[in-house]
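With one protein chain removed, the remaining protein chains of the complex are shown where they sit.
And then subunit A:
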Amino acid sequence: MLNLFKKQIPKTVNTIQFTFSSQIKKTHLNSIHREIGGKMVEFAGWDMPVKYDNLSIVESHLHTRNKCSLFDVGHMGQYRITGPDRKRFFETVVVADVHSVKLNQSKLSCFTNENGGIKDDCMFNNREDDALFLVVNAACKEKDHNHKYNNEKFKDKEYKMLIINFYQINFCRPKTMEIVEKMAKTSLRNMPFMTGRELKFDNIKVWATRCGYTGEDGFELSIEDPEQAKQLTYRFLANPLVEAAGLGARDSLRLESGLCLYGNDMDETTTPSEASLLWLISKNRKQTGGFLGDSKILSQIKNKSLVKKKRIGLLIPQGPPARQHALVFDPSGNKIGEVTSGTFSPVLKKGIAMAYVPPAFSKNGTKLQVEVRGRLFPAIVTKMPFVPAGYYKVPGDGKSKK
């Protein structure tokens, strides 16, 4: 979208519309990170903990899988979209069928550009207080915000998109539900995965969504008042089962769970078909389109031969982890693709990666090779998630919810 407009209007127009400070930004939990031994790094312009002194990344990763971790995700972009036309507006920028999303239900979706590429991925919730609650990537905040100005179908009167400053903390399984239930003094047994509701921690009112980026059961808690966010964080950290976790564990956790990192595993040059994210596009919108780049995206759905590359999972049974930009070869030694994210899986104790290869090589079980420091190592195309997901299912609810 921005590229298209560059041709017609001076580049500066976009930047005047919305400028962000170039100074490093801090979430309201920043002082807590420092206090409890966070090793701070700059991430997407934010001062964030990569890990904490008391646990190594692997230990923190395993603690999250086995007990419960607290992540500060206050750096994510958060918006509240209100107004009578909010759903119609939002459908022009994302691929989801916004109208069919039930009350208090969350949905993962993506913004697209005019070439059918993915502008950002996002999570939104259809809140009961007549608003869409939207969470986007920290690094994409600015461009997502500018995106709406480029949409001339709607005028500001018909919808409002406001930046809000909520502070989120996120926990994971399997102790999470117990811990949150005990503190909020309410049962969460009937709260399905990917839904939101209000919770009260004594005097602290929180908007909670049951979701996460680790492949586990989790809650994202949004708190309007920064002081209350800090207070609640201290209260959770006082629980011996809860450890603070940083970006390091977050990355290896999401990769084990087959979840994409925007900028690595998908970007403006990859379409939902190529990124193996077609499931983000609601059924009726695969027919009707109506989002940016729909002609390319829909034609790739109808004619699979138009898809030249596909995102796959790779398991590297022996050898070093293959990291971003490591080359992928077929068994005869022809270069066929590139790794977009790769690490060592603390659970499987093997290298795992995501890569793009031609569809002919994308079938699970296909034997490929990855190059690390000039040497080739066997890699097997593997169904993701690499580690089974622990998303919550309401007891008695036969169908598992995705």
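Note that a residue touches a chain if its C-beta (ideal position, glycine included) is under 8 Å from a C-beta of that chain, and two chains touch if they have at least 3 such contacts; residues count from 1.
Just so it is clear, contacts and distances are computed from a predicted model.
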Between "Replication factor C subunit 4", "Glycine cleavage system H protein", "VPS9 domain-containing protein" or "Mitochondrial import inner membrane translocase subunit TIM17", which matches the UniProt record of the unshown chain?
-> "Glycine cleavage system H protein"
Just name the one of A:Thr343, A:Ser362 or A:Thr382 that touches the chain not displayed here.
-> A:Thr343
Touching residue (missing chain; options A:Pro192, A:Gly289 or A:Pro320) = A:Pro320
Give the residue, chosen from A:Leu247, A:Leu277, A:Leu315 or A:Leu368, that touches the chain omitted from the document.
-> A:Leu247
The one of A:Asn264, A:Ser299 or A:Thr366 in touch with the missing chain is A:Asn264
Residue numbers in subunit A that touch the chain omitted from display | 39, 41-43, 50-51, 56-59, 61, 247-248, 251-252, 261, 263-264, 319-321, 323-324, 341, 343-344, 346, 351, 373
